[in-house]
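With one protein chain held back, the other chains of the complex are shown just where they sit.
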Amino acid sequence: MLLQLAWKNLWRNSNRTAITMAAIFFAVLLSVITSSLKTGIFDNLEKNLVSFYAGYIQVHKNGYWEEQILDNSFEVAINNEGKILSTPNVESATPRLESFALASTGNITKGCMVIGIDPEKERKITALQNRITQGRFLTASGEGVIVAEGLLKRLKLKLNDTLVLIGQGYHGTTAAGKYIIIGVVRFGTPALNDKTLFMSLFQAQDLYSAENKITSYVIAIKNTANLNSTSVALKNNLNSNFEVMTWGEMMPEIKQHIQTDSNNMQIVQIILYLLVSFGIFGTLLMMIAERRFEMGMLVAIGMKKKALAFLIFMESILTVLAGCFLGILASIPIVYYLHAYPIRIAGKAAEAYERFGFEPIFPTSLHPNNFISQGIIVCIIGFCLSLYPVYRVLRLNPVEAMRR
Amino acid sequence: MAWRNIWRNKLRSLVIILSVALGLFAGLMVLSIYKGMLRGRVRTVIDSEVSHIQIHDSNFKKDYDPIYIITQSDELIKALKKNQDIKSFSVRSITQGMLSATTGSAGVQINGVLPLEENIVSQLAKKIKIGNGFTDHKKNEILIGKKLAKKLKLKLGGKIVLTITDTSAEIVSGVFRIVSIFESENAPLDEINVYVKKDALDEMLGTTNQIHEIAIRLNSDELLGATVQQIQKQFKQYQIETWEALSPETVLMVDTIDITSYIIIGIILFALAFGIINTMLMAILERTKEIGMMMALGLNKIKLFQLILLETIFLTTIGTPLGLGMAWGLTNYYHQNGLHWESMSKELMSSFGFSTTIYPEFPFEKIGISMCFVMLTAILSCIYPAIKALHLQPVDALRK
Partner (left out) sequence: MTAQSQTATDIIKKADEKMRGNTSQGLLVIKTIRPTWSREMQVRTWMKGTEYAMILIESPVKEKGIVFLKRKKEVWNWVPTLERAIKLPPSMMTNSWMGTDFTNDDLVKEASVVEDYTHRFVGDTLINQKPCYLIEMIPKPNTAVVWGRLVVSIDKKDFLELYTEFYDEEGVLINIMRASEIKIMDGRLIPTRLEMIPMDKKNQKTEILYKSVLFNRSIEDHYFSIEKMKQFN
């Protein structure tokens, strides 16, 4: 019965109810937008930093990461690939054969990383073809190499020149070959830009006398939030000859950077909660002040304080719930819009992004967790704050309250 | 009258004052924390990695070929010594080579340094974890990074051989003893860099008294642009780079945070605006009777509007210094004591390029703008409720 009364009360003074609900509504709206922006920006940053080379997950022969030598490569086997692709959340996998070599023009010799790739599969995962600044991309059966800009400069070569690669192959054989430069790529980090060279997997296997062998599978996943569980699933599917590593395990420095920045943003989110809490509290305070007379009257004519307190509390809960719900509903289209048409940055920052080959956008994340968790947090804040009016009611002195 | 009105209803006024104060506080705190974060990130890069400015011969960085020394270095050094903005600079010879031990070998960058200057400019001494740094006893002392030591199982006092190509393009080897093992906040760098005394390296290279690199530490970060210009004007032939050019990844991260912080502040201002609007609306609702009374007594609409506006301005003016004060106080406190982020293990963090503690910095330069924004928001936020107030009919209001 009290519940019905609470409901009626809310409608009785619709203005007051609307204002309080609005406070909650905006609290939820802003929290959701902030949260999904933050998640979106960091997911995007992570995607950028991860997928241009290392990928989200890699599969190697056990022990390869510790000792990255050709002798730790493994045979390509259809059923292994099958096991990888059939693991849930795995989108695709591309094979690579990577090793060290000396690139030489006769006079100038520079150390470099040779990366043998399957051009078609690689396209889908790291979009290497988008980084081409001159020439063309590789084909699976074709010849020639793509050289990173920095390395090209250090060797003082240009497109269509020939370079020589020499190094140590599988089981100590000598690796040597001559290749024409058919393309040039650019990376934002000097670590890659000054040292890498790409060729078809087939050519690499031939160069290193490593027939049918690869050093890693680079794996793309559909839902990045399930990274760890996918990694575990892969480990279970493949036998112990293999090791499965997430990008965080391979590039812990970058993971730490992102983690820290992300955590620091949480401090900011807390400040936001503080602010909106205050907004909500303000409306509650006003409500108490305005209804003092009414509450004093009810107690004076015999309503138990506890009942009144419960009534007020119910009103608040209903308001909070309604406000939350509407807030979440309203935030959905906004978040979707900002996802499809993300905020674009300009100026110096945009230049920094473009140098790395990243799109200078700040998108939002569509993950339902943002909506739900923020809704819950604001609800909890609302409920907690609603306890204050309850407290005031319990301490009410009807005579004082009714005094004008 | 506006003034008296404010004090009549203390609670309502307090709520609005606090809203404004909190909004200002929130904005300033966010800016402080971000400033502190950026500072911290940049600090490590500048203070213990690349320094503010580096100077090389324009051909040196293409290949690190040791023949590209800094010509006319005496003149340059004199000019740098005279420059008041420069705290300290260190001169180095650098080459790439091979470090060999019984357990294997690794490609390294060999930095020939002058220990005293180096400790000021890149804080080498502070990074030393085992051992006591260079001594005067032996020439062939070497400092290696912890990560490298672990990889090759090297210990203090161990012997290693460095093999390089000298300026006559011949292969030269030298034996060195490990006198210290260092660890910086950037493990990947630790794996690649080793430090020896400059004259030891120069002897092997054949570049005695010649320099490949000068790293400069300024008295403050803000002097960067001016100092670079000064040096460039006088010495056009060198390649002069700032930390921004030397560490583009840092710039990327820093810019990302910068922009994100502005977006967040925008959101905070929104939150502030709604908070104030709401509170004001509530207040107007509560004062319906009072307003009705005033209008019945002859207060016209314009005056009423002005009244509400004035009240808001007063409240905002009181709230502003409060917000400033709180933000300043809290920032100072954390600046002294550091804001710790506990959820991460310190070891994990510091091995990858930064410290776990943030020292927020009060953004003095942004006070003006922040205050303006907050006050503007507060004032604009009262417009809607004020208009609603104007629509009240005195008769209805009085009846209530």
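Each chain gets a letter, A and B, in the order it is written, and its residues are counted from 1.
To be clear about the criterion, contacts are C-beta pairs under 8 Å (C-beta built on N, C-alpha and C of every residue); 3 or more make two chains touch, one makes a residue touch a chain.
This structure is a prediction, so every number in the text was calculated from the model and none was measured.
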{"item": "Residue in contact with the excluded chain [from B:9, B:83, B:123 or B:165]", "value": "B:165"}
{"item": "Hidden-chain contact residue, picked from the options A:111, A:347 or A:368", "value": "A:111"}
{"item": "Residue of B:23, B:145 or B:174 touching the missing chain in the full complex", "value": "B:174"}
{"item": "Which residue of B:9, B:105 or B:219 touches the chain not shown here", "value": "B:105"}
{"item": "Which residue of B:9, B:71 or B:96 touches the chain not shown here", "value": "B:96"}
{"item": "Chain not shown, touching residues in chain A", "value": "102, 104, 106, 109, 111, 164, 166, 168, 171-174, 176-178, 209"}
{"item": "Those residues of chain B which, in the complete complex, touch the missing chain", "value": "96-98, 100-102, 104-105, 107-108, 140, 155, 157-161, 163-165, 169-175"}
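Basically, only the chains that are shown with their structure count from here on.
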{"item": "Cα-centroid distance, chain A relative to chain B, in whole angstrom", "value": "24"}
{"item": "Contacting residues of chain B [partner chain A, same complex]", "value": "11-12, 15-16, 18-19, 22-23, 26, 29-30, 33-34, 37, 62-63, 107, 186-188, 248-249, 251-253, 255-261, 263-264, 267-268, 270-272, 274-276, 278-279, 281-283, 285-286, 339, 341, 343-344, 348-349, 351-354, 358"}
{"item": "Chain B partner contacts - residues on chain A that touch it in the complex", "value": "15-16, 19-20, 22-23, 26-27, 30, 33-34, 37-38, 41, 45, 108, 110-111, 153-154, 188-190, 252-253, 256-257, 259-261, 263-265, 267-268, 271-272, 274-276, 278-279, 281-283, 285-287, 289-290, 343, 345, 348-349, 352-353, 355-356, 362"}
